[in-house]
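The following block contains the structure, expressed as structure tokens.
A protein chain is absent from this complex, but the other protein chains hold their places.
As written, the chains take the letters A, B, C, D and E, and residue 1 is the first residue of each chain.
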Amino acid sequence: MIQLTRAYFFSASHRLHVPQFSDEKNQALFGKCNNPHGHGHNYRVEICVKGEIDPMSGRVVDLAAMDSLVNDRVVKYFDHKYINQDMPEFKTLVATTEVLGEVIHERLSTVWPKDFPTLDKVGIQETKRNRFTIPSSK
Amino acid sequence: MIQLTRAYFFSASHRLHVPQFSDEKNQALFGKCNNPHGHGHNYRVEICVKGEIDPMSGRVVDLAAMDSLVNDRVVKYFDHKYINQDMPEFKTLVATTEVLGEVIHERLSTVWPKDFPTLDKVGIQETKRNRFTIPSSK
Amino acid sequence: MIQLTRAYFFSASHRLHVPQFSDEKNQALFGKCNNPHGHGHNYRVEICVKGEIDPMSGRVVDLAAMDSLVNDRVVKYFDHKYINQDMPEFKTLVATTEVLGEVIHERLSTVWPKDFPTLDKVGIQETKRNRFTIPSSK
Amino acid sequence: MIQLTRAYFFSASHRLHVPQFSDEKNQALFGKCNNPHGHGHNYRVEICVKGEIDPMSGRVVDLAAMDSLVNDRVVKYFDHKYINQDMPEFKTLVATTEVLGEVIHERLSTVWPKDFPTLDKVGIQETKRNRFTIPSSK
Amino acid sequence: MIQLTRAYFFSASHRLHVPQFSDEKNQALFGKCNNPHGHGHNYRVEICVKGEIDPMSGRVVDLAAMDSLVNDRVVKYFDHKYINQDMPEFKTLVATTEVLGEVIHERLSTVWPKDFPTLDKVGIQETKRNRFTIPSSK
Partner (left out) sequence: MIQLTRAYFFSASHRLHVPQFSDEKNQALFGKCNNPHGHGHNYRVEICVKGEIDPMSGRVVDLAAMDSLVNDRVVKYFDHKYINQDMPEFKTLVATTEVLGEVIHERLSTVWPKDFPTLDKVGIQETKRNRFTIPSSK
């Protein structure tokens, strides 16, 4: 068994705001991340798969096929967007990195091809200091 | 003579759009950077000063004083903001990294203390691939 | 379930020396790390927690509260110190990065709040080449 | 229990090519990685061991001894070589990073000393975007 | 005036060997870099231009046009190649990073468009430890 962790990148903006909370509570909870017009980040997403090495090709996954899927479902979807306004999912979700990671995991797992190695986990970084990891539930 | 280059960080969002241009021209010129609701980045700003080492303290600059100035004039001003909407300068300026670098240089040079070492240049990075450098004009 | 790994930084000095060993044995075991007056590093500490995302706030942990705890118990405690002389724990402990990681894990786990997500593991790097990971024992 | 992950580096060249496949299939499968005269990378290899901290020395492993073994079996063996031509193993193996990682794991595990902490896994990176991890099978 | 430094990447292999020198002298001069079948690296190339910011677009250069030129003349030309065998220039040149940098500078400067900002210098890194810079001669 072998694992591959591959990085993808996009730049987007977001605002942390819970509509059910008062302005004071949002401000106390999220600080400057609650500023009214949003702000942005360079996101790094890591897709981790695990499986067996194909004995003929010596590869665990067809990278071109995996890139095509992740670019369609994740990179092109989020890149250069304002997550709160441009993404229908986020009309009712808080745009934290935690939730963004879960949405990315779901956008991949629901269409993950049977002949791909197992989708093991999704990692997401908003800055170099923080990394969230969402393992596939069993 | 010695130079010190010190890095500062902020996260912000922006949109590249020239109001005098048609939507088609903006789209052709800026591509996805012209998306209507903006997007964001983690910015790295490098302030470079040059001067003589003080023979008593062994330092070229009082770092606490320089940090205080740069944090007030640059980091707090731009951090977690939507540059196009939150910054008065950008009502009439295009929010490219080039122009952002020039605005930062001007926000510092106009208040730079006489007893600081010379402000030599300002660098700014939107992503790791691109670095803009604005030297102080003589 | 989601994991968050968050990095903290401090600079400190240390010396590797076992008082029960002869000078020759200390020198053979630790080489230049046994030099008499110590030396130093920029340490990177990674605190990994795991738990559920709060459905209202979209967060796995209150970052401000976690930062406050880790800064008090770890960063301020070790930053700009000579570990062998300034830290009471190290009067009787060898100041290797392994032991330093264990001490950090214990300084956190003994006061870890019940309403925080689980403290999953502590990582520590002395240089970019070496990373020690101390998982919470079950 | 504690884990140590230590990085080693070498530069080498390789070509992805399956002799049993037609030129067209090799080209479709591997693209530019199938170019006839090969190409190269700076490889980063991470060796992860796990064990108990020795109570006297405060260390999980004798780093000098581990470095000596890994340098002999891995770094000196692959550094500044053309993997497809210089390495006997690769006369019959495809020189993908996956297979290279497996070969490195086997070159270490077959000679791993009994008094070393457990060889937990081997990681290998060809570029910063991709990391393969080969856990020791149980 | 403003400078832009933009990074490009390719992976290639090479061998350091001067045909006019004896095998012993080549070995003494280049060590393992003289190994007979070559080895490889991930190269980072930095193209630095300088000019004025266009007052309408807020940009110093049309990045898409510059990328197109550098990709054609440099990245596609060298990527996944064995420099000594695949590149006609290197039939008679030693494939050091210094010479590679000069060849890249010349491949760009000879076709550099008049309406581009000035090509100021070319940087090239074979590993993170070494960076060569070739300024445009005046």
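Note that in this section a residue touches a chain if its C-beta (ideal position, glycine included) is under 8 Å from a C-beta of that chain, and two chains touch if they have at least 3 such contacts.
Owing to the predicted nature of the structure, the values given are computational and were not obtained by experimental measurement.
Of the chains displayed, those contacted by the omitted chain across the entire assembly are B, C, E.
The chain not shown here is touched by just one of E:L4, E:V74 or E:A95, and that residue is E:A95.
Listed for subunit E, the residues touching the missing chain in the whole complex are 16, 18, 20-21, 29, 31, 93-96, 98-99, 101-102, 128-135, 137.
Although one chain is not shown, part of subunit C still touches it, namely residues 11-14, 32-33, 35, 37-42, 79-82, 85-86, 127.
If you put the missing chain back, the residues of subunit B touching it would be 1-7, 53, 56-60, 64.
Rule of thumb we're sticking to: only the chains that are shown with their structure count from here on.
Rounded to whole angstrom, the centroid-to-centroid distance between subunit C and subunit E, based on C-alpha atoms, equals 42 Å. If each chain is reduced to the centroid of its CA atoms, subunit A and subunit E end up 35 Å from each other. With centres set at the average Cα position, the gap from subunit C to subunit D is 29 Å.
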